[in-house]
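With one protein chain removed, the remaining protein chains of the complex are shown where they sit.
This part shows chain A:
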């Protein structure tokens, strides 16, 4: 975590301070590679970034033709440099935003899973309720971090959301038609409502579950049942709006009607995977002796099933846009296929093909190391999913998974682990007065 914080500060400091610097960098590259035309910007930008972080370790491999005249290149270079400057300025912001949002939504996804267990009166899961409750403790700190980043965005300290920049909105008819919904104050009010709602409901439900330890009454159980149902209704509406606000509005011109479900599937599978990983870790440490491999099997089934569900939504969103081929829709995927090919297609392999082939076997779902391995792969895959949802609209083709990204993952991951395990260790690990606890202990498949 500390390593992450240091790295993050470094990456903020090391963003280019001015347009001039970027121009210098571009010029520098040009000397290396002789011919830098605008057609090779993608590879050029990557190297710029490496130069930035690793002191010219990168070798220039520009191999494109020089179709354009030198004068033309000069003109391009000027505006292009400003463009790249903005993108590189955004890079550490996007990095910290992506990882904060990712871990916040993991906690939220895990809590949603917990609420579904409550609302459906599930008999198998109460032995791992305390693990889920522990993970959902991160909703508060995670929500605060995300909210602070959003406030800083509205204060124009970064340019993650282009619709927050009045000078752009002025000249953009599509965005200015949307200002009734997309404006700074309404945006922050909505964000506050989502976060406060989620935090309050999760805290109350978890508190009731804790109270039940001393007070074995069915009243608290029924109360939690009702609260969980209320939470789920509140959640599915606010989650959908959250995904439009916090992620889809980055690509302001583009919209997709199943985006909320798509984000939900991603956070849900990530949350369930985290529950499984934490459970296996605690069990390997000798706690949770009442969890048997049938519980692990059920979690793995959910990991498998929701991974398929995610792919279904990913493909449904893609297929319609691919089929109809309308420019304003297709541009979203063109950016991802052209500039983000590796993470974009790689995450489909990690999130779909890998779990499909590994977790399809019934016996494998009971083998701890296979679940840990595929769980880690799924988490990496869904981080990449958030990465390619956020990055193309903020840093464009200047992406690179370097120090800012890795260090912000480490920072938030460290905080996540600290908060979650502190929460888990401070309460008894068995929700002993849950009316289903006996059934859950004997759960056997």
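FYI, a contact is a pair of C-beta atoms (placed from the backbone, for glycine too) under 8 Å apart; a residue touches a chain by one contact, two chains touch by 3 or more; residues count from 1.
By definition in this document, contacts and distances are computed from a predicted model.
Within the choices "siroheme decarboxylase", "Quinol:cytochrome c oxidoreductase membrane protein", "ABC transporter permease" or "Acyl-CoA dehydrogenase family protein", the name that UniProt assigns to the complex's undisplayed chain is "Quinol:cytochrome c oxidoreductase membrane protein".
Touch with the chain omitted from the figure is made, among A:196, A:319 or A:373, by A:319. When you scan A:121, A:179, A:284 or A:362 for touch with the missing chain, the hit is A:362. Annotation for chain A: contacts to the undisplayed chain at residues 315, 318-319, 322-325, 360, 362.
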